[in-house]
Every structure is written in C-alpha cells, then in structure tokens.
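Left out: one protein chain. Kept in place: all the others.
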Amino acid sequence: MSAVASGPWTPTPLPIRGVTRETRDTFTFALDAPADGFRFAPGQFNMLYVFGVGEVPISVSGDPARPERLLHTVRAVGAVTRAMCALRRGKSIGVRGPFGHGWPLDEARGRDVLVVAGGLGLAPLRPAIYHLLRHRERYGRVAILYGARSPGELLYRRELERWCARREVEARVIVDRAGPGWAGPVGAVPSLLARVKVPPGSTVAMVCGPEVMMRFTVRDLERLGVARERIFVSLERDMKCGLGLCGHCQLGPHFVCKDGPVLRYDRVAELIHVREV
Amino acid sequence: MAQIGERVVVEREHFPDLLAALRAEGHRLIGPTVRDGAIVHAEIQGVEDLPAGWTSEQEAGTYRLRRRDDGALFGYAAGPQSWKQSFFAPAARLWHGRLEGGKFLVLEEDRAPPRLALVGARACDLAALAIHDRIFLGERYVDPDYAERRRGAFVVAVQCGTPGGTCFCASMGTGPRVRYGFDLALTELLEGRHRFVVEVGSEAGAALLGRVAHVPADEGDARDADTVVEIAAGRMGRALRAEGVRDVLLRNLEHPRWEEVAGRCLACANCTLVCPTCFCATVEDTTDLAGAEAERVRRWDSCFTLDHSHLHGGPVRTSIKSRYRQWLTHKVASWIDQFGMSGCVGCGRCITWCPVGIDLTEEVAAIRAGTEPQEVR
Partner (left out) sequence: MERIESLLRKHPFLSGLSDEEIRFLAGCAANRRFSPGDLLFREGDEASAFYLLREGRVALEVNVPGRGPLQLQSCGEGEVVGWAWLFPPYRWQLDARAVEPVAALAFDGRCLREKMEQDHDLGYALAKLMLYEVYQRLLNVRLQRLDLYGNEP
C-alpha cells in the first residue's frame, strides 16, 4: 500500500529532524518538510498527529522564508502533547495544514509594529518576528515585548538575546518572578508598554499569550489610544478538524480555525467579555 | 421524454414501478417506514414498506402515530430522522495507517458507498440538504466522505400535504413547496382516484419516468396539486418571526430568558440529533492492541456535551445555559454570518423530540419581546 495523503482530513507523516528542549516542559520540533517545502503564513497552525494517540492544533513557530524545515514549539500538557514530547529524531509526526488566518504583516506595512507575547504565546509570533526583521525597511518602529513566568521559562533565549542586542528593533523581556541571578525587568508584560514609544495613530499591535494576559494588554493598548481595528490577538478554542467542519472552535459566529486564530480585536471585543460564549 | 419542469400523473397502481425502476438502476432506497412507534427513514424494498395510512400527531415533547382514514403513502409530517445520516454519516472512518519502523504510513481509504435514492424528502429536509451541501462541499475544504455518499443520489421529493403541530417551514421560507434539489417531486392526491402529480426536476428524473406509466398532467391535476401545498402552508403548527432574528439574539447574550430555559433544558442533545442541519462532529483516534495500526473515525457530536468546548483543562461552556445559548444562537443567528442563510429550516423536530418540550419559536419570541418596544395600541 502506498503512503498517500489525500483529502483535508488525512495527515502527512513528516520525519523529526531534531528536538530542542526550550524549558522543562516545552520542546521545539524541527520536521523535514516535503520536497517543495512547507509554505505557511506567520500565525497559521497545523494539526499535529501522534500515531495512535491523537491530534492537536499547534502554531508553526519557524521561519516562513526557510520552508525546508517545519518548526513547532510544543508544551507537554495533555495526552497528545505529552506523547509528542517523548518522540525523538527519526520518528514521524502527522501534519495537516497550514490552517487559519495569520498575522496582518501586509496590512502593517508602513506602520509601527508592536509585538506583545506572553509565555508560549511567543511561538506563534516568532514567524512574524522573523518576517519583520527580514523586511525591516517595510515597517516603521518595531518593538517586541515578551514576558514569561520566570527566567527558566523563557523560550528561544539565544534568539531573544540577539533581538535585544539589535539596534533597529526594540526588544524587551520581563519575567513575573526571578531569583537574584536575573538583572532584567520583573513584573507583568503590560508594564513594558510604558517603556516603548507607541504612536497610537499608526501602531499595529500583535498580541499572543494566555487569554487573560491578552485582555489586560489590550486594555492598556486602548488606554494608549491604539484603535481596536489595529489590535490583533491570537485565540484558542477546542479544535478537532482545523477545517471549519467539526463546529468545536466557534466563538460566536467566528470559527477560530478559519476566521482566526488571529482575529482583529474589534470583531471579538464584545464576545470575549461574555462569560462562556 | 418529459422536460424539466413538466408535470405528469402517475396512478397509485403504477407507483410501485417507480421504486422498482430505481432499484433496478442500482440505487438503495431510503424511505419512510413504521418502526418502534414512529415513522423513521430506513432502507426499503418497495411500496409495501411505506407507512400507508399512517400519520403522526406532534406537539412539544410529543409524538404519536395515528391511523388515517385513507391509504396515503406520505400523509405524515417529519419524523425523528431527516436525511442527514445518509450523507453525513454518524460514524465515518477518515483514514487509517500503519506503523513501520518508527515511521508511519497513511493507507488509502477505499470509499465505495452505495448510491442512494431518497424517497419522500420534504421541502424542509431538502433545504437542510442544500445547507449541508454548502458546508461539506461548498466551503474551502471538501469532505471526501460526504462527497462520495452524496454523489449519484436520486431524490424523490414529496410536496407536503400534512404539516404537523410543530412545523414552521413557511416562516423560515423553506417550504412547504419543494422548489429545488429533487429529481422528481410528487404531490399525492387522494380525492377521487389515488394518484400522484409528478414534477420533473432533472434529466435523471425524466429518464426514470420513462420507465413508469404516466400521462401528462392536465390543468385540473395541476390545480389540485397546487392546492394541496397552499392548504399545507396555511396549516403550520408554529410560526417564527425570522426578520432581524440574528441581531435580536446576538445582541442579547445576557438576556434573562437564557437562564430561564436553562432551568428546563436537560442538555440531553436530542435536538441536535434530530436536527437536519446540525453538523458538529468529533474524532476518535484508536489503535489495535499492538499499537501498530491506527485509524481515525469521525462521529456525530453535540454542542450540548461538556467536552465540546474543552480548553485548558475544562469546558468553556460549563453551564447548561451557555450550551443552550450556543445551540440556539448558532442555529438561527451565527449561521447567517457563517453561511449566508439560517441554520433552521422549520421542520419542528427539535420541538417534538425535546423531552421537556422546549420550543425554540417560543424562546426566540420571548427574547424578542423582552428587547423590542411594545406595540402602541
């Protein structure tokens, strides 16, 4: 029998080229893309399948300009992701995708861009950051704000250091709590907004992290005068298909898998504040 | 050969030939039959399986079969099943695979479902079928299982003559007249001779008619047939004011009525099972005992289950209130944003089959009444 991937429900097994441990429970998988590469837009996700266990939606966290390698950053929290995080080089992961609406990188051309990430939320934003850095001349000010629980939980530490050292972007990292070995800022992510220039008229903000963190951050962005139409959040809901067919990921009229996961804030502002929608 | 749009008359005595001709062409007939105290949809062999002389009495939370005083083959309103399960299968294997040396192979799915002939489809159900065609075939991703099952299906529709106590297709603009989606549409006439006025809806329908004795319908036959549907339109058991309903519901997500209906709703999911447009599904990933072969099966699901909205360790919609609200707002409001049409076709099944008799026409009216200015008398 041949291995044929056909139809939107069928996964394509891709071999694991390498696994990088980011933190105690978070790993980045590098998969070998098929021959002509795996093209995706920053902010899109794949449904990743662990043989015999199940499938979960995980954002692509790699560089869109390097489609020969497909990267996903995964935290081991449930049955599927725990099984996935036990896989090593040589095994395969089933991939379906890419799905969804990504970050508004075209829309943001000519504007100042503010990237705000909390915890694992940096993973879906990293492809956008790569794009912003590669095409730096297309954008105005670029600021990257990132917060995690503690220094040990920071993702992509070496890259963070490089971004913080670059002069053409302003990157700041903050942690909720730290021991004496940490000399950087300590506090909640929204507090970093006070340290960057956020020209309200032209800023496009891209925010990703736990939903409450996004709500608090958006509140502060609105206080700074950034319009809801220029704030973008990446939402999560239960997903079984990624195709808009299973009905699980609905938030009001939006299917998070196809209208999102990146959604313009004005479209979800009302819904997000109604409990249990 | 008859033309599309043409109407002919088939006598009752020749009607069995129509079904026999479909079977001879290799279709599996799915039609109404009496089973377990209801008129259900099952595989039938011929006219002898049809619910001749039966009708149903339906009210909120009530369904009873009653004998008619004639031999009508289609003299009943929607039973607990629509045609949903014929194409959107309650369980469908999506793919299967095998582990080989740490890597796994996805094996080709051999889809060869039988070609079906639906016998007795009503306008409401054809509207629902059109909605499913849009969702499973007409959006960005085509569902291959649905596509295969749907291909080559023959539809013998029936113009409704006996609407039920919970029907409101007229309000939803989906019936009782069948206007599209059929190969042949029958109107059963019982006055005088028992006969059928048959409208041709497609070339396949015209071709099939060629194998059944028929004569062109005259003006009298056509008028009699139209009258049946006109009378039916005036005998709806319920009504729902559909105009503006999207805003009424989506702007009132905190209306006290949601709490009130939650006190009655059992979250039993009956409504989603009988609803002809519900399409929520879940997937089951399984392996054999050795862990070497795996498959994924798609199964019907319901937004009334706690698992439906599972996120980060718990459901987003924990309360029954939030789950009922999700179902109703999706069905009559959000659906319009998503697909450009209402998800409700007015078949009334959810009202009939709700064990506590919740009536969505009443719920919508109650929320409207609580939000719109009262009429000045």
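The first chain written gets the first letter, and so on, giving A and B; residue counts start at 1 in each chain.
The rule is short, and it goes like this: a residue touches a chain if its C-beta (ideal position, glycine included) is under 8 Å from a C-beta of that chain, and two chains touch if they have at least 3 such contacts.
If you're wondering where the values come from, they're calculated on a predicted model, not measured in any experiment.
Student: Taking the complete complex into account, which shown chains does the hidden chain touch?
Tutor: In the entire complex, chains touched by the missing one are A, B.
Student: Could you tell which one of B:311, B:341 or B:365 touches the chain left off the display?
Tutor: Going through B:311, B:341 or B:365 one by one, B:311 is the residue touching the chain not shown.
Student: Go through subunit A and note every residue touching the omitted chain.
Tutor: Counting over the whole complex, subunit A touches the hidden chain at residues 177, 210-212, 215-216, 219, 222-223, 237, 269-270, 272-273, 275-276.
Student: For subunit B, which residues touch the unseen chain?
Tutor: Touching the missing chain: residues 309-316, 318.
Here is the rule we use: only the chains that are shown with their structure count from here on.
Student: Taking each chain's centre as the mean position of its Cα atoms, how many Å separate subunit A from subunit B?
Tutor: Centre separation, subunit A to subunit B: 40 Å.
Student: Note which residues of subunit B are touching subunit A in the complex, please.
Tutor: Counting only subunit B, the residues touching subunit A are 94-95, 97-99, 102-109, 135-136, 139-144, 250, 253-254, 279-283, 285-287, 291, 294, 296, 298, 301, 303, 308-312, 316-319, 321-322, 326, 329-330, 333-334, 337-338.
Student: Within their complex, state which residues of subunit A touch subunit B.
Tutor: Against subunit B, subunit A makes touches at 1-13, 15, 49, 51-55, 77, 90-92, 94, 236-238, 240-241, 243-248, 250, 252-253, 255, 258, 274-277.
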